[in-house]
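Here is the structure we will look at, set down as structure tokens.
Missing here is one protein chain; the remaining ones are kept as they sit in the complex.
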Amino acid sequence: MKISIAQVAQLLGGTIEGNETNEVWSVGKIEEAHEGQISFLSNPKYEEFVYSTNASAVIVNKTFSPKKDYHTTLIRVEDAYIAFTMLLEHYDKVKNFSKVGIEEPSYIHETATTGENIYRAAFSHIGSGAKIGNNVKIYPQVQIGDNVTIGDNTILYAGVKVYADCVIGSGCTLHANSVVGSDGFGFAPQKDGSYKSIPQIGNVIIKNNVSIGANTVVDCATMGSTIIHEGVKLDNLIQIAHNVEVEKNTVMAAQAGVSGSTKIGENCIIGGQVGLAGHINIANKTTIGAQAGLGKGTKEGDVLLGSPAMAKLSYAKSLSVFKKLPELQKRVNELEEKIVNLPTIQEG
Amino acid sequence: MKISIAQVAQLLGGTIEGNETNEVWSVGKIEEAHEGQISFLSNPKYEEFVYSTNASAVIVNKTFSPKKDYHTTLIRVEDAYIAFTMLLEHYDKVKNFSKVGIEEPSYIHETATTGENIYRAAFSHIGSGAKIGNNVKIYPQVQIGDNVTIGDNTILYAGVKVYADCVIGSGCTLHANSVVGSDGFGFAPQKDGSYKSIPQIGNVIIKNNVSIGANTVVDCATMGSTIIHEGVKLDNLIQIAHNVEVEKNTVMAAQAGVSGSTKIGENCIIGGQVGLAGHINIANKTTIGAQAGLGKGTKEGDVLLGSPAMAKLSYAKSLSVFKKLPELQKRVNELEEKIVNLPTIQEG
Partner (left out) sequence: MKISIAQVAQLLGGTIEGNETNEVWSVGKIEEAHEGQISFLSNPKYEEFVYSTNASAVIVNKTFSPKKDYHTTLIRVEDAYIAFTMLLEHYDKVKNFSKVGIEEPSYIHETATTGENIYRAAFSHIGSGAKIGNNVKIYPQVQIGDNVTIGDNTILYAGVKVYADCVIGSGCTLHANSVVGSDGFGFAPQKDGSYKSIPQIGNVIIKNNVSIGANTVVDCATMGSTIIHEGVKLDNLIQIAHNVEVEKNTVMAAQAGVSGSTKIGENCIIGGQVGLAGHINIANKTTIGAQAGLGKGTKEGDVLLGSPAMAKLSYAKSLSVFKKLPELQKRVNELEEKIVNLPTIQEG
């Protein structure tokens, strides 16, 4: 987005010293910003960069008094750091909520309903009976299956696919090409060695303020619902299997995987590439380090590392010995030799 | 899907006690079902829930004789469990095969052909020379490349992409945003440190009754074919590299990865996040635990754990000592001290 320096100053309640008609269209750190970017000076350590920066504008404290010449435009505000944060949030809001209206061709079944102020991009597809709230943004090539419900202010980026009957809350963000409601992986072995698929007739329920990363998959329940509770943040390329339940405000880093029917408590922190077995209970406030593997449940507050996972401290201790195992083995060899050299004494 | 209780009863050959005009639109366990859901009672242990359930209908055995008041509608059948299974399968069939017809706009090249009774959703794209069988369901935003062949009764969910020249059998299910036939990862190092891409001119052949999970990728062969044999079930977010061959009825859990040219036998069970190196042979009936890593092939019936993988029992034994390594180290320290205290004796 392009915005004139005068508009930025107005937004932040600041005053301008320099060119106010120039436009800025992105944001940069003062030490690396280039033309067209806006930056800020809060920490006095960075003052020197004000005099050399290529940023088109720099937000500074009201009280800032330059000691040298400068070539940029200053915007003076009460508190430069707070003003910059405000600007970021404004930028974010514009980025996410500027899209409005209906692009054609797009497809919406005659029985589906949508709220006010929505964006429905070209090549998006909304099935029968779907109910879409207000201010929802549906980017290109999104598919919303039959009877899906989506709350207000939710954003579905390009290529998101939501299978029939799923429920998505308000204020959620689903990133590009994420999938919600695909069949759970359920197959019954047959006598001839083949597998017969078990009907997956449940759905996914995503509560409010949930974030789903790009290319992440949340499978539907075999029966009932896979549930992602309020405030959960899932990074990219995560696998959530059928009938999993993730309680509120738990965050999960990229490429983690959760097997079927596992329950994850509130406020857990789960690292990247972690694997959780099926049918286990992860207690509230569990922290699991990257690449760990859990075959069983946890107690509240556990901090775990390794595959299979151990308490953090125990793991660290075992690991430090693992690194010296060849030496330990050598010491055992030497002990055995010394002991062998003792027999005459034992006879003595 | 909504269906009246009368229709359910007719489908199952049952008789109704209660309101037969109400509709049900999903299925739930008797202890947690809510209005609009249908459930069943087979195990007498759950009888108590019949009297308190919120399900709109409960399927019961003909012989069931209520001991208390109930508020739901009963559907009496010969065997409640079998009837419920029938209902699930019916539901599944309706879910998967109710879509028929052509939505516009959709794109099909004039030289492509399609069979009878297909679903071709809006924004699907079918390239030149493609041959699509009967009863194939092509969801929105699917792309089928030039000269692709797809057998009867195969379902391609929203966003599936099939590259040119690939062959997909009958009765397959490809879940949303899965990719078939992308280039294998082949690059020849050049003298200047850069890489030149090696032409990837093979294809992917997927045999009958294969299931491909959401966001899973199957690369084409460098030359020849990457082959997924009959009855193979791949979960979500799996990587199958170029020239891999997976023999029939092997199942693979989410986020597993198979490197180039590796051959996997029949009826193997491969856990989540497993990694297989390239150019190895996994024998029939190999079972590999989650997160294991295999750098070499296996023998029939092997059960392997760990990264690098070891026989299950050996791994378990080493692991149990790993957990006590600090203690083992301490014991060696003590032994060394004791030995040091022996020298006068040795001199004796």
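When the chains are written out, they are named A and B in that same order, and each has its own residue count from 1.
Just so it is clear, a residue touches a chain if its C-beta (ideal position, glycine included) is under 8 Å from a C-beta of that chain, and two chains touch if they have at least 3 such contacts.
Computed from a prediction, not measured in an experiment: that's the story for all the values here.
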{"item": "Residue in contact with the excluded chain [from B:152, B:219 or B:266]", "value": "B:219"}
{"item": "Touching residue (missing chain; options A:114, A:153, A:243 or A:307)", "value": "A:307"}
{"item": "Sole contact to the chain not displayed, among A:197, A:236 or A:287", "value": "A:236"}
{"item": "In chain B, positions touching the absent partner", "value": "105, 107, 123, 125, 141, 143, 145, 159, 161, 163-165, 177, 179, 182-183, 185, 187, 193-195, 197, 199-201, 203, 215, 217, 219, 223-224, 237, 239, 241, 255, 257, 259, 273, 275, 277, 293, 307-308, 310, 314, 317-318, 320-322, 324-325, 328, 331-332, 335, 338-339, 341-342, 345, 348"}
{"item": "Interface residues of chain A (partner: the chain not displayed)", "value": "26-29, 32, 88-89, 91-92, 95, 103, 105, 121-123, 139-141, 157-159, 173, 175-177, 209, 211, 213-215, 231, 233, 235-237, 248-249, 251, 253-255, 266-267, 272-273, 290-291, 307, 319, 322-326, 328-329, 332, 335-336, 339, 342, 345-346, 348"}
